[in-house]
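All protein chains but one are shown at their positions in the complex.
Right, chain A next:
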Amino acid sequence: MTHAFAVDRALVVIAFKRRLAYKSGWIFGLALGGGSMLISMAMWQNLLGGGSLNGYDWSSMRAYTIIGFVAATMVFGAADFQIADRILDGHIAVDMTKPVDFQRARAAEYVGSMISTAPTAALGVLGAWLLFDPPGPVTPMAGLLTALCFVLLFPLAFGITYLSVLVCFWTKRYMGIMWLREALLSFFSGLMIPLAFMPGWLQAAAWALPFPHFTTTPAAIYLGRVDTAGALGLIAAEAAWVVGLWYAGRLVFRFAVRKVTVHGG
């Protein structure tokens, strides 16, 4: 194992342990998230009844809502506040004296954080699945591609989180940025309302952003709304966002680090 990977692994382990130190907070968040999923389910059940809207009936909407909840909530349940706090309280000064790449270190911490939440997330999904009995993937290939899409969501979520946290260098506050990110994610991912319900220009705006990959893309692949070629195209676009956001993070950090103004000792 190279030195860099040994450091990554050590940071993953540390973040995992830190997460376990405060697990009650995450479980509380998960319960709230689960609650919002139930509300969404109830709303769609009443709205759709026995019919369908824009191609979604109650059966497909159950799968859509669970996929959206998992994709848009679980992957963001990570260490954004920890990074933001370090920037805002000046602890980044200490990070800058360590011989590690700042972004890569934060990515490793994100992985550790996510690993710690995986069992609870799996349990939550299993519970929702058993409770609502949604349909399975249209084909085994669709199931496989949905899983691939989900795997890519983790680095994508990190890219968005990291970039949004770096904005703290300029704003000196994080809460507003987080709320804006959550609002954009909720709206443009299709979690709040499927993109198919939106006018064409708004759908086009959504697809110009990375957010639809958090609900619309996996749900579309899972429910067979796109064929295999279409699914691969969507996954390629998702992967391109992952790479683009990683390098965007590097670029923004290069400018952001010039804004470091840690006064006093």
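Definition applied: a contact is a pair of C-beta atoms (placed from the backbone, for glycine too) under 8 Å apart; a residue touches a chain by one contact, two chains touch by 3 or more; residues count from 1.
We adopt the following convention: contacts and distances are computed from a predicted model.
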Record-based protein name (UniProt) of the chain missing from this complex, from "Electron transfer flavoprotein alpha subunit apoprotein", "ATP-binding cassette domain-containing protein", "AIM24 family protein" or "Citrate lyase acyl carrier protein": "ATP-binding cassette domain-containing protein"
Of A:94, A:151, A:193 or A:251, the residue in touch with the unshown chain: A:94
Residues of chain A (touch criterion as defined above) contacting the omitted chain: 3, 6-7, 9-11, 14, 17-18, 21-22, 90-91, 93-94, 96-101, 257-258, 260-265
